[in-house]
Structure formats: C-alpha cells, structure tokens
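Can you keep this structure in mind? I'll have questions shortly.
What you see is the complex with one protein chain gone and the rest in place.
Read from first to last, the chains carry the letters A, B and C; within each, the first residue is number 1.
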Amino acid sequence: MSSLSLIIFLPILAALFLFLKRLNITVVKVIYMLVTFTVLYLSLELYINFDPEASMQFVVLHPWISEYGINYHVGVDGVSLGIVMMNAILMPLVAIALYKQRDKKGYWINLLFVQGGVMGAALSLDLMLFYLFWEIMLLPIFFMIGLFGYGKKNFIAMKFNIYTILGSLMMLISILYIAVAYKEQFGSYSFALDELKDLRLSSGESLLVFGGFMLAFAIKIPIFPFHTWLSDTYRSAPTGIVIVMSSLMAKLGTYAIWRFLFTMFSETSHEVAPYFIGLGLFGLIYFGISAMSQTHLKRMFALSSASHLSLIVVGFFIYDIYGLIGSSYLIVSHALSSAAIFLMAGMLYERTDTYSIAMLGGIARIAPKFALFFAFFSLSIVGIPLTSGFVAEVLIILGAFHYNIYVGFIAATSILIAMMFMFRMISRVLYGELRDATAGFEDLRMHELFALVPLALLILAMGIFPNYFIQKIEPTASSYTSQKEAPSYDK
Amino acid sequence: MSDSTLLSTLLLSPLISAALIFFINMLFLNPRQSLFTFLALTGSGVSAVLALIVSYQSYFHAQVFTSHLFTWLSIGEFTIELALKADALGSFMLLFVAPVSFLIHLYASGYMDKDKSYGRFFTYFNLFIFFMFLLVLADNPIIMFIGWEGVGLVSYALIGFYFEDIQNTYAGNKAFIVNRVGDFGFLSALMLLFIEAGSAGFSFDSIFLSLAQIDPSMLSLIAFLLFVGAMGKSAQIPLFVWLPDAMAGPTPVSALIHAATMVTAGVYMVARFAPLYTMTPDISLFIAYVGAFSALFAAIVATRQYDIKKILAYSTMSQLGFMFMALGVGAYSTALFHMFTHAFFKGLLFMAAGYIIVAFHHKQDIRELQGIRKSLPLLFVMMFTASLSISAIPPLSAFFSKDAIMGALYASGHVELFLMALVASLLTAYYMFRMVFVLFYSQKTQSTKKSSKSMLYPMVVLTVLSVFAGLLNLPELFGGNLNISNWLNLLDKELLLPHAKELLLISVNTLLILGVILYTYKRYAYTQAIHKESQENLVAKKFYVDEIYTLLITQPLHYLSIFFEQKISHGIIDRLINLSALYYARAGILFSYLENGNVRFYALYMLIGVVSGFVYLYWALRGVL
Amino acid sequence: MLEKYMILSIILFSIGIVGLISRRNIIVIYMSIELLLNAVNLSLIAISADTADASAQVVSMLIIAITASEAALFMALFVVLFRNKASLDVNLFDILGNKR
Partner (left out) sequence: MQSDSIFFLLALITIVSSIVMISAHRPIDSALSFIVTLVSIAALFALVNATFLFVVQIIIYAGAILSLILFIIMFLNIKDENLPDERYKNYWLLGTSLIVAPFSFILIDLILRSNIALKAQISEEFGTIKDVGLTLFDKWILPFELVSILLLVALIGAVILSKKEA
C-alpha cells in the first residue's frame, strides 16, 4: 500500500476497528495516538520526499468502477501537501490537549474518521472519490454535534447537515453532468480531473456546473451569504470538531475551489472572478464588523475565521501568483492559529464554564502562561509580523493590489478588521479584575503546553522563515498562473 | 569582528537577552532580579557600544556596514532579503537610539525596582530595542515594516503593562489600533511601490533608482500613503489620539518609546524616503501643514493639562510636528537633527517626571505636586535645563535644532508655516515653564526621602547631552560647518538665509521666548493661578477630539456590527433559510392531505395520471396517427 | 359492428369510472366496478364475433366467474362494514390515511 493510501485509510480503518471492538477508553486513546502519530510520521516523510519542482506526485491509480470511468486516483501537489500536513499535525495535538477531558469512545472514533475523510478529500484526483470523501467528512460532524454538543444541538446538527448536503447534492449533479458531457464528447465516462480538463462546455453550461460546485464550497467555507449556520454550529460543537471544521474543512472548501474549479473551468473562473472577489471582500468586512459586537467567545472566533476565509477566497480568485501562494499560506497559517485559539477557548470553557466575554476577566493575573499563549494566538490571527499570518496577508494584499488598486485597498483593511475586536476581547478576557468565573483559574497544565508549544513554534517559524515553506508551494502555484496569465491589471 | 557579524550582533543581542529573560521568567519560580538587570543591561549595552562603533566608522570613514542574514521571502520577482544596512542615516539613528535605550534601561532598573513583573518588563523592553534596530537598519521596506509593526506591538504591551486596571489595556488597544490605521497606509504604499517599481529588487536603493518610471499621480498617492503610516506612528493629526493615552504605561516606557525613539520612526521613515518626497512637492507641503497644525494643536492643548506626563506627551506631539514641518519644506537633516536633540531632552524630561512620580507615591497631577524643589534640588536643575532647552534658549541643544527649523521654514517662503511654528514655539515655552513653576516655585513644600542612584545617573548623562548635543550641528553662523547634515548627505533643499537675517530671526525669537517665560513666571510662580483655570473650555477638553472620534467611528461601527449580526445575518438571511425549511415542512403537511386513506381518491389521482398520459401521448403522436 | 361495440364499451367503461370515483356509497361503487367488467366483457364478445374465435368468449366467461367470486367477497364485506359503522359511507373507512 502506498503511503498516500495509508494516510487516508489508516485512520478510517482504525475508526471502524474501534467502533466494532469493545475496548477500554484508555486503550482507545492509545490507539488514537498511535494512529495519528503514524499518520504524522508518514506525512512528514511525504513532506521531506516531496519534490517541489514536479507537479503531481505519489500518484496512485487503481480502477474502481471501470465501466463508468471511476478510479481510485490520489496524488499530492504543493497545495494539498499543506492541507495534509495541517491535518496530520493538528490531530495528535488536539488529542494531547483534550487527553483528559474526553472519556467517550465515540469522540475519538469520530475524530479519526474525520481525519481520514479530510485526507481523502484533499488527496483525491477523481471527482467521484472526492465527492465520497467530502460526504464522509460530514457524518462524524453530525454525530459529534449531536452527541457531545452544547445548546440546541440537535436542531443545529440537523440544520448544518441539511445545509451542507444541499450544497453537496448540487455538486453531485454537476459532477454527473460533466461526466455525461465528457462521454458525449470523448465516448467514455470519466471522472478524472486531468481528463476533464479537456472538456469543452458552452459558457452557459459551464456557468451552471460551476455554480453547482461553487454552492457546495461556498456553504462549507462559508462565503457570504451562506454563513448563517456558522456561528451557531461553532457555538454548539465540541472543541475537537470546531477545530476540524474551522481548520480543515473550511480550508478544504477553499482548496477545492482551486483544485477543481480552476482546473476544470479556468475560463469561467476568470469570468466570475470579479464577483467572487467582490463577495469575498464584502465578507471580509462584513464578518469582521459582525464579530465586533459578539459577546460569545466562540462565535467571535467563528466570525473572525469566516472573515479570514473570505480573504483566502479573494486571494484565490485574484489568480495571481502572490494571491495563490498567499492564500495557500493563509490556509495553513490560519488553520494553525484558529486550531490553537479554539483549543484554548475550549480550555477556558472547561475551567470557567462560560464562553461569555463579559463574565471573564483578569486571567493574566493568575495564569500567566495561559494569558501568554492566548494573547499570542489571538495576535497571530490578527497577523502580527513574525507570525505566519502576516506573511500570508502581505502576499494576498500584494496580489490584490496587483489585480486592481481598489481591490487592494479593501483587502488591505484585513490588517485592521481582525484587531478591532481581537484586542478588545483580549483586554476583557485576560486583563482587568478577576471575576467569579475566573477566580481560581488554573494555569496551563503540562499536557496542554505540549499541545500548544508546537503550534506556537510552527506559527513563529512560518512567520520568520517563510521562504523555506513557500518553496514547496511556489512551483505548483507558478505552474498554475503561467498557464493562464493574470487577467487584468489596471491602475 | 567582521562588519557583518558586528551589525548582526548589534541587532540580535537585545533579542537574545529578551529571549533569555523571557525563558527565565517563565520557567523559574523566583528568579533573582539582579539576573534580569544584568541580562537586560548587557543586551542593550552591547548594542549601544556597537552602535557607537558603527556611527564612529560611518562619520569618520564613511563606512557602510551591511549584513545579509537570510532570504525572507522569494516568489517570482518579489524577493525580500532580510538584510541590514547601516548607511549614514541608519548610523545616525543608531547614534542616539542605542545609547538612549541603554540609559533608559539603566533608569528603568531603578524605576521598576521590586516590581513583581520585573522580568516581563525587561523582556518587552529588550524586544523593543530589537524591533527598533530592525526598523532602523532594514535594507528594504518590508523588513522595515516588520520592525515598524514590532515596535507598535511592544508599545501596546507596555502601555497595558499594568493590566490590572483594564483602562490601561484599553489605552494600549487604542494605541495599537490607531497605529495600525497608519500601518494600513504604509503597507498599501509599499505594495503599490513594489508593483510600480519593485521589479528590479526591493531594497531602498533599487527602489529609488526606479522611482523615475512611476506615474506622478501614483507617486503622489504612494507618498501620501507612506505619510499616513508616519502620521500614525508619530502621532500627527488626525492619528494622534493614542499618544496621550499611552502615558498609562510605566514612565521609562514613555521616555523610551513615546518620546525618544518609536514616535520618531515616522520622521525617520519620511527621511528615508526622501528621494520619493523630493519628487512630490505637493505631498511634502501637505506634510508640512499637517506638522504645523499638529504642533500648534498639541501646544495649545498642553497649556491646559495637569497630568505631568500628559503635558510631556502633548509636548512630544508638538515637537514631532516641528520635525514634520522641516521635512515638508525639504530640510530633512534639520528635522533629523531636531529628532536627535529631542531624544535627549524629552527623554530627560520624562525620566525626571518618572523620578517625581516614584518619589511622591505615584501622584501625577502637578497641582498636587507643588513645591518639591527643596526635596529634589538636583532634579530641579535638570528639569529646568531641559525646559530651557526645549524652549530653544541658546546655547542649549534644542536652540540649534529648532532654530534651524525656523530658519528653514522662513527660507522656504511659507510664511504662514513659519508663523504657526513661532506661535507653537512660544506656547512650548509657556506650557513647559507653567509646569516647572507650578512644580518648583510654590509656597508649599513637600518632602520625600526616596531616591535611586540608578535612576539619577542616566539623567545626569542626558542633561549633559541635552546641553551640548546642539554643538554637533553648529551652523555656519556660529562658526560650525553643519557636521551632521554633511554626514547624512540627504537630498536637502538649499534653504539658506543671509547671516544678518538669520541673526535677526534668532534674536527676535529668543527675546520673545524669554518674554513668554517671564510672563509665565509672573503668572504661575508662587501663585494659585493654576487652581483658577477653567476646566470646561474647549482647550481643557482637548477640543473634544476623543469624543468626536467615538461618535464618528467607534459607535457607528458598533451599531453597524449589531445591525449586521442581528438584522442582516439573523433577521434576513438566517430567517429566510429557516423559513424555507419550515415551508418545506408545511408543504409536506399539504401533500399529506392528498394521502387521506380514502381509496377512491387514490383512484382519482390514478385517473388523472392516466388521462394526462393519454393526452400527452395523443398530442405527442398527433403526426403519426 | 366492432367499432360500435368498442365505442359503447368505452362509454360504459367511462361511466363506470365516474361512478367509482364520484360516489361514496359502497354498494354503488361495487356496481360501478361490475359495470367496468361488463364493459370489458362487451368488447371481448365483440372481438370474438369479429374474429370468429371463441377464445374471447372463454375469457369473458372466466371474467364472469371472477366477478362472481368478487361478489361473494363484497357481500361479506358489506355485512362486516355495515355492522361496524352502521353506514355505507366509504369516507369512514380511511384509517390508512394521514391522521393528525
């Protein structure tokens, strides 16, 4: 079995095994750790062996349902590598941080399942396979919210699932449509990405098909106005799944725009790019401003994530080497930061039983380590220099200015927007007087430090030595942009 | 030690000491304070010594130090090297930034004595020096921007240093947010600059070489946006609101960051981009006007302040206004020279203020601090000297620098700027001596026993410097040869006055200032005039600028946020989605009426289906039949 | 001749359908069903005459036999239903439907 298949299926098989076998919770956790660390090891090996100059690598191609041209077809390039690494790094760290809190077997099984699903979706090069994994990711989320969530969890789980499945169905219709269209033109069905590239559709058709795909991605990301599931879902989802959703699944949506839409419908993508740039910029500001009046910590972070994801979308649709690299860098960097911040929000909740900003305060007095890390991760979301977010934002803003000067100015407000609420939140949560909820606040425990320190170091490393990381992405990105020159450049 | 390692050591030694202090502070329970002091002073001391070496070499041998650390980022044409370069301007900055930092470190070790967050303080402090050096030494604007944001970040952390009072941290937030508004302009300008002129590399030199190809209107836009950045950092109208609030931090912070070094970064940046600004005279003039209004505004507000540190804060803003005036009319080295002297006397004034504050149990209101001359005689001397200096009394340092600015303004032909500067300068004398006379010339007496050697020594050094620093750039009039200006060799405009005219200007100016001081003495020394001032007029309320900003920006944003979240997201979009789900369920109920269990209805549906099929087929096959 | 019989058969069949769907009286519904079967029988006989083949008549006879068995069951049903509800209204027998 190749390492890519192993990365995808090891977690899924382990999850099935744990599901079927009755085991002690400690054993479950140990197996979880073993599996995630194996995946991490495999991914690191992948990262080291990855040759930046070649495009698609470690390709595995097995016929699956050959009469319909569906194959098991996976491979990795510079951008999916980022997502794979994120997934591989975050999963064990989440477990380390939540190690003592979660004693339900289902929690760990679902997380493993999600890991496999995300890996599969990130690596698959066959549309059907991608669709399969895309849906597989959804199931554990549904169960996790339903089983371990807070508040009106059933309603919210249901709403989230129906909403996302609605999008996925549109995508499925589009996938089938292009497969049939391919058969009409070339005589056989195909779902392979590199073959579907050659498909010629009329502009109306491709716009519709593009819309079907885009709806699925837009809901998952979410792009304005498909965002209303977001804050409720984040609020009621348990920490592990919030991290998965914000750090991996939303990013996968943006990644899929690049991987599938830009490859298959490059002309349509260019045509609609201005609208999506507009929508992204609007979302950037809209979500940012919405977050300012939030009193619930997780909702604020949710909206802040949405704001950044809009920026990522802008970066992709700019279709310029800086925008592309900036967005893929922001995917990774924001995944790290938001995972860390949601993890810390979870710790906060576990210690104080509240997410309400108004009820918190004074944590820095008695828990300096917690305060330090909390402030650091919040600032890394804001994009302070020497953190990875800064590099990414600068690149996206550069791309935006390259595209159009006004787009540039609006994109540049991203350095203002996040901090408007972030700083006030830091003040209210960490500083000032101690409150009832925060009295006796326990500082970070050892295992929590073990989870947070690597994240912090990675964020710093990516901010101080970005070149090392970007060299892995750059050839992929420039190969994309050299195919199609950036469309417009007016002053 | 090679040039390159020397420069890298200069940059990195504060970072290393900051990191060491940080880890010791985090990992050990009760580290000894003296260890922190040692580390902090070593870090800043090493860089101070090296900075002096660099400046010496640069001044006497015109040597340019460079150091290439690593490639920060390289994508296509966008290549950012993390390279350091100490040319004349950089070395000049080092010349006062590093020693003043070291002195203030020394002072802070006394000021912060026995503070429970001693280690945290010096972590930030050393980190600040690191970022400041990065800002000064960066060879390309992106790295400069990193330093620029970095100092802002540390400034944020230090303003909110006493985070037990949440208001302090709000002041820090305000400082950082306002600064970032400026940074927004700065970053936008850099991006435009790269797109327009970055193809040949993005170091300062290569940018300046390709400036000529840029469209003039675009160049003006870039220049303006860069200046927006400077406005934020150097507290000019309209982005000055953070500076008075920033006085919430410990006094050494105010001395180092909000007087001597960081706030002058805007001036440095404009001077650094001098080749750009010489090509955009409109924007330069705009800078001059902004500087003039800021100087005047701050001077007016300072006349009605009572908090000793706020007076000094407005004074800083006012002096920065002077520097921008000089920059605006093209007298770059004059502006930088004023910045140089300003660092000494303003640093000294803040240190003195801090000394008073520590000595009198953290009282900061000058009305409560009256009559402290007896108990602090040395301090009185130093503060009096510094006040004379800032008021530009010859032959103290600021006399030379400020007078050069006035001369340049006059020579540039913009009389209105000159008059504004003159008024601001007179007001400077007024508010400074108002403070001095209220503090030291009073019937009341207060006494204290506290004193700290480590606080006093740096002040003595700075007193000496603020007296004599002016001699370094002695104009020809007094037999000098403008050493610093020649050294810096910036693109100064020729703004020379005939000696007779200059002499006349100086004497009139000095006489006027002396007159103001005399008036102030009459008014405030040994009187209760300070208590009779109205608290309600426009000046005392600082022209309601904070309130206007709250009304125009903060509150609308808040309401907009609530509007977006509750009205649009929840009220419209989410409701539509939920309603569509609800109506879907309703539609299900509607259809369930059809399924009523009554077989003849089923037969009816079947019939309808069959008939429709028949009709359709009949219609479809009408041609065949 | 065949066309006429066919047309008559169609008309009778339609009338049977109308009765089957429109009426609520279960006995009339039953008779409508019988009418449908008779219409079919009619057409079968006509075809048989037209083709001079007795097979259609046999089929028709089988239908009559089935009708007879159906009649027996229906009668039993009438008795049971009437005993339970004391009414011939088919709308009363709708427990399979959507009850809320």
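General remarks:
Simple rule for what comes next: contacts are C-beta pairs under 8 Å (C-beta built on N, C-alpha and C of every residue); 3 or more make two chains touch, one makes a residue touch a chain.
Computed from a prediction, not measured in an experiment: that's the story for all the values here.
Put simply, the missing chain touches B, C once the whole complex is considered. What chain C contributes to its contact with the hidden chain is residues 1-8, 10-19, 21-25, 27-28, 30-32, 34-35, 38, 41-42, 45-46, 48-55, 57-62, 64-73, 75-80, 82-83, 86-91. Residues of chain B that touch the chain left out of view are 604, 607-608, 610-611, 614-615, 618, 625.
In the analysis below, only the chains that are shown with their structure count from here on.
Following the contact convention of this document, no chain is adjacent to both chain A and chain B. Separation between the centroids of chain A and chain B, computed from CA atoms only, is 36 Å. In this assembly, the C-alpha centroid of chain B lies 97 Å from the C-alpha centroid of chain C. In the complex of the two chains, the chain A residues touching chain B come out as 159, 162-163, 225, 227-228, 231, 286, 289-294, 321-322, 325, 361-362, 364-365, 368-369, 372, 379, 384-386, 390-391, 394-395, 397-398, 401-402, 405, 408-409, 412-413, 415-416, 419-420, 423-424, 426-428, 430-433, 465-467, 470-471, 474, 478, 491.
Put simply, chain B touches chain A in their complex at residues 26, 70-76, 78, 142, 145-146, 149-150, 153, 156, 160, 163-166, 168-170, 172-173, 176-177, 180-181, 183-184, 187-188, 191-192, 194-195, 215, 218, 557-558, 560-562, 564-565, 569-570, 573-574, 577-578, 581.
Residues of chain C that touch chain B in their complex: 17, 20-21, 23-24, 29, 90-91, 94-100.
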